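Left out: one protein chain. Kept in place: all the others.
A and B are the chain letters, set down in written order, and residue numbers restart from 1 in every chain.
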Amino acid sequence: MSAPAATVAALARGLAAKEFSSVELTRSYLDRIQAAQPGLNAFITVTAEAALAEAAAADAARSAGTAGALTGVPLAHKDIFCTEGVLTTCGSKMLANFVSPYDAAVVSGLRQAGTVMLGKLNMDEFAMGSSNETSHFGPVRNPWDTAMVPGGSSGGSAAAVAARIVPAATATDTGGSIRQPAALCGVTGIKPTYGRVSRYGMIAFASSLDQAGLITVSAEDAALLLGPMSGFDPKDSTSVESPVPDYTRTLGDSLEGLTIGIVKEFFDKGLDAECESRIRDAMRVYEKLGAKFREVSCPNLPLSVPTYYVVAPAECSSNLARFDGVRFGYRCESPKNLTDLYMRSRGEGFGAEVKRRIMTGTYVLSAGYYDAYYLKAQRVRQLISADFARAFGEVDLLIGPTSPTPAFAIGAKCDDPITMYLNDIYTIGANLAGLPGMSLPCGFVGGLPVGLQLIGPHFSEARMLNAAHRYQLETDWHLQVPAAFA
Amino acid sequence: MSLTRADIENIARLARLQLTEAEIPVYVDSLSRIFAFVGELDQAPTAGISPMAHPLPGLAQRLRADVVSETDHRDRYQQNAPKVEAGLYVVPKVIE
Partner (left out) sequence: MEWETVIGLEIHAQLATRSKIFSGSATAYGAAPNTQANLVDLGYPGVLPVLNAEAVRMAVRFGLSIGAKVAPRSVFARKNYFYPDLPKGYQISQYELPIVAEGSIDIVLDDGTRKRVGITRAHLEEDAGKSLHEGLPGHSGIDLNRAGTPLIEIVSEPDLRSAKEAVAYMKKIHTLVRYLEICDGNMQEGSFRCDANVSVRPKGQEKFGTRAEIKNLNSFRFVEKAINYEIERQIELIESGGKVVQETRLYDPDKGETRSMRSKEEANDYRYFPDPDLLPVVLEDELIEKVRASLPELPDEKAARFARDYGLPEYDAGVLTASRELGAYYEDVAARVGSEPKLCANWVMGDLAAFLNKDGLEIGESKVDAAALAGLVTRIVDNTISGKIAKDVFEAMWASGESADAIIEQKGLRQITDTGAIEKAIDDVMAKNPGQLADYRSGKDKLFGFFVGQVMKATGGKANPAQLNDLLKKKLAG
């Protein structure tokens, strides 16, 4: 089978039927990665040797009859996940030399399920960005048009899956960093409920918002991979003790009677008219599938971006204080004294957007401003969560656009931070409320992909994946591959 | 809401971030924009609303049994350290 046509589901079947070996498969992906790297820059580290060794072990397991459903399936991890013995940079100069001594829970979960790691994917520095332009290792390019951004912060993950140089990728989402790049690259992305997936080993940006998830070709693939990633982890105090269902079991369920809320506030003047058109086309497909629509209102949603840009920087300013040149990471040359060590290691090691957010966060937590900014934002967060809760009292799922526009040109939005921040206007709300969200490809505008967003109540991943999968049985947007990579 | 150069210098010092002379006005500008933007929150009707520290309400901290579960991995962990001597992390002198 050709890589462009490959899904995790198909590859798993092929491996099980011994149509090809994991070593063959891994080799072919490594070749594609190498060929695509100069043009896309999706990878920071390719672990070719280790991948082939893991693939060989997977093939051995298959011969021994001990292979599981995902044994031998290759994938790549966003470089925010700690991988033992492998460079883990978080897209930053600060960690450019950091070899992690341990595996993140997500990495070991997927490793235990038998997957093969191809390497570590490029990302916005410390997950701060919506275009993958802040990476110390250079921007990632959108496979649909390499003058365009892939979205961020999981730009490498989205680009790699879109170009089919990996079958699937892990990613993280704090304000939209899975869903938005998935939309801009025409692939499927899922951000699970907060607490569904362990954050242990996932380098922290904003602790109460960060969540690990997946970027895949299809909802079915996401359903296959989400299980092994999910579940309670005693090492993460915010990890929830809730049983993990088999997400694949209910994928094919009928959507008759499913009620979907159209979020009024998502269809604002910021939404590109053509993008809106694609979303509405998608809604007609859902109607055909038996879903019923109604309009719902979440009146405080328009405040989600300012809320996020108080809470997230506050948490990150504290989470990034550990990067000080003492125990790991970048240290400046010849520090004159302790203060100099800190000031220059951090000043030189962090990029501009990271410094901007650290300073914003330091300010909103500082004496005299804490109540007016931080506490105020956390109260608005409560309002936004209540809006969603009320909406879910009326409907099963919410629908809307993922991004206000399709992909934009590299360098286009760098002047005013607010313009960049507004890319996440539709995605941030779900993070503030800890809700699961997905983005599915639903068409093109000017040759660039458009994404449809689904948001569900807490722990409704199975239903969301079901709704996504049924849509993908009716449409083939998710199967489209950029010509250069077909 | 406009920030001043002194504000940026103070914040940068608190956050231990060395800024170049050229960077300072850039941050004054972008942070001022951010705070002007964030000022929209002032309008929000939050009277009587409690702050939401965690997205999933009603959960309580789990307690861990008091057992020693770690062994010494100092050498492995210190492979990443910029400067180590006799097992200690070395920094410019700490003055008390």
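Heads up, the rule we're going with is that contacts are C-beta pairs under 8 Å (C-beta built on N, C-alpha and C of every residue); 3 or more make two chains touch, one makes a residue touch a chain.
As the structure is a computational prediction, the values presented were derived from the model and not from experiment.
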item	value
Absent-chain contact - pick from A:Ala17, A:Ala64, A:Ala273 or A:Ala367	A:Ala367
Contact residue for the chain not shown (choose from B:Ala6, B:Ala22, B:Ala47 or B:Val67)	B:Val67
Residue of B:Met1, B:Ala36 or B:Val90 in touch with the missing chain, whole complex considered	B:Val90
From A:Val23, A:Val73, A:Val86 or A:Met202, residue that would touch the chain that is not displayed	A:Met202
Contact footprint on subunit B, counting only the chain that is left out	14, 16, 53-54, 59-70, 72-74, 77-78, 85-96
In subunit A, positions touching the absent partner	81-82, 88, 90, 95, 98, 100-102, 104, 199-204, 206-208, 234-238, 314-315, 317-318, 320-324, 326-328, 338, 342, 362, 365-367, 370, 374
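Note that in this section only the chains that are shown with their structure count from here on.
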item	value
Subunit B contact footprint on subunit A (complex, rising order)	97-99, 101, 193-195, 208-209, 234, 237-238, 240-241, 300, 303, 305-307, 309-310, 317, 321, 324-329, 331, 335-344, 346-348, 350, 352, 355-356, 358-360, 362-363, 366, 373, 375-383, 385, 416-418, 421, 431-434, 458
Touching residues on subunit B, where the partner in the complex is subunit A	7-8, 11-12, 14-19, 23, 26-27, 30-31, 33-35, 37-42, 44-46, 49-57, 59, 61-62, 64, 73, 76-77, 79-83, 89, 91-95
